[in-house]
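Structure, as structure tokens:
With one protein chain withheld, the remaining protein chains of the complex are depicted in position.
Chain naming follows the written order as A, B and C, and within any one chain the residues start at number 1.
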């Protein structure tokens, strides 16, 4: 007979509170036409593939969309990314992306970054730190976003 | 300080009783001219190299010589080989060589082969069975001899 | 077979406060204590470099190493130990054949023939060698059950084919290919066949002579031995004619700057110091499998796979991928609207370890129009309780996503 004790609360909590809401109905899902910057991200472990489209005006991100296939966590992360970075300046957006990625690789319980601390959903998403195999799923969209502004790298891989 | 207990008696015995006598003054050392069959043996582990020259008449080995470099055990074995196989028929010589080689790979304490049993020096040389890393040194000349009559193989390697 | 569970320390542990249920043996299997102990024993008592020394430890190490070669030769019924080449794994074995056997024979009029069912390790080395030689790589099709369509493959065989390379058992779907039939057809056209046995060797009795395979390759770590060990079985006359792949110490007779003479089989293909402790463990693993008996393992796993496939059907929204008539060891599946990674994570938190994603078989995923599957794979130590845990775990996944 199956011998299952109770789950750690957090994984189902993370899914139920945040991930499924975004993943089942992601924000800004779709593409932009050819004048937008386009950046591709791949996670070779899962075969996930993400395209992010960014259209800017006067150094501000006016539109941002994504499409692709991925697990609920990576889709949710991309959905949140588009919501958060829309209407910010490119330099501000890059700063947020960098802080969030480095937050995920830190050992801190609670973020010291003001932006992350003050964003409820990002704070919850940080709980993925407890599931290290999935950090790359969260990372994928953020790294793909950053590589859009780096001429050398056009395909991002999280491994 | 050095902490040496007594050797097993046999290794020095083997050297002293048999090997050094042959190795320091091997029988039939040298080459034969071009009409003789010539066969080369190599032991890649040690870089040993042996040439055996055989001249036959009416299916009988008339002259047999060897030259090359090798450890005392392999030189002694080659020296004994030339003494034993000289003046025997080719088929008899091959039989002796085969029996001796298979004797060396057997687990028997005492040989069941009459020829080996009756040849005092070969019987002593069988003691090399207790030093398995050196069996190939003994084998080299016998295998090289056999390969002289096998058109496919001209270079014998004991590894 | 439950009696053997206690031999595997790795499966007798808790993960995330649950008893571990290890259903990922197709990726890498766990080792019995006898293997782990033999590795440690070797390292504590017998270790030295092989083939190069005349002192006692070097002799012992060589004996251990060569005994495993003999064990493997017996295990797969090779003609002799010259046909058993030690490699670092299936991947290296295939690369060796691609570069050493095929590359010199390939040109723009020649082909390599594989199937749509292959693991990346049995695709990419062929893509590369075909590119290097401007030859073409032909892909035999599969059907909706996930089986190689044997007649189609056979109809693609002609004299321009230098080698056919197919898996005995698919790692993604568990489909057992009609290897013997394919080999017979290939040989009628004078074409040799490499069989990728990575997924067959731990599960069924393999007899290379009866199959008449020209090359048969597999990995130690999928048969309860340490990683970093693998086998290339090849028919002696083929191996004899092949140039070395890697070069260095041990694979030569004589090195001069004017030219080098290679050593005989099997050493010609074993350049450098090999994975001796791993090979010691591989010998112990073969001993363990022979003690239990491959026939017993096969029938145990067959029952278990039947049970698993039928129990899984009770899970809401499940779609079983791979329904070959002859299937062993693994069941792949998807859940409606739930990505395989999410399944994997939620199962892991219940102690159930399965594999998710493309299983290094992207073309198979593409064929089914999916990005990946969840895959539960079996080994001799699994039992019905493991499957019950998997099914209960999947109910939980559905609940989280509901």
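Note that in this section a contact is a pair of C-beta atoms (placed from the backbone, for glycine too) under 8 Å apart; a residue touches a chain by one contact, two chains touch by 3 or more.
None of the values given here were measured: they were computed from a predicted structure.
Chemist: Counting the whole assembly, list the visible chains that the omitted chain makes contact with.
Modeler: Hidden chain, whole complex, touched shown chains: A, B, C.
Chemist: Of the residues C:71, C:348 or C:388, I need the one that contacts the missing chain.
Modeler: Result: among the candidates, C:348 touches the missing chain.
Chemist: Can you tell me which of B:72, B:104 or B:146 touches the chain that was removed from the display?
Modeler: Checking the options B:72, B:104 or B:146, the one contacting the hidden chain is B:72.
Chemist: Which is it among C:68, C:200 or C:275 that touches the chain not included here?
Modeler: Counting the whole complex, the residue in contact with the absent chain is C:275.
Chemist: Contact with the hidden chain only, please: which subunit C residues?
Modeler: Where subunit C meets the chain not shown: residues 9-10, 13, 15-16, 20, 22, 24, 27-28, 30-31, 35-36, 39-40, 43-45, 47-49, 52-58, 88-92, 94-95, 119-125, 127-128, 137, 139, 219, 221, 226-229, 244, 246-252, 254-257, 259-260, 271-278, 341, 344-345, 347-348, 352-357, 360, 362-363, 366.
Chemist: What residues on subunit B make contact with the chain left out of this view?
Modeler: On the side of subunit B, residues 1-8, 11-12, 15-16, 20, 45-49, 69-73, 131, 133-134, 137 touch the unshown chain.
Chemist: Residues of subunit A in contact with the chain that isn't shown?
Modeler: Answer for subunit A: residues 42, 44-45, 47, 132-134, 155, 157, 159 touch the chain left out.
Convention: only the chains that are shown with their structure count from here on.
Chemist: Where the centres are mean C-alpha positions, what is the separation of subunit B from subunit C, in Å?
Modeler: Roughly 44 Å separates the two chain centres.
Chemist: Averaging over Cα atoms per chain, report the distance between subunit A and subunit B in Å.
Modeler: 75
Chemist: Please list all residues of subunit B that touch 2 or more other chains.
Modeler: Residues of subunit B touching two or more partner chains: there are none.
Chemist: Counting only residues that touch at least two other chains, what does the list for subunit C look like?
Modeler: There are none in subunit C.
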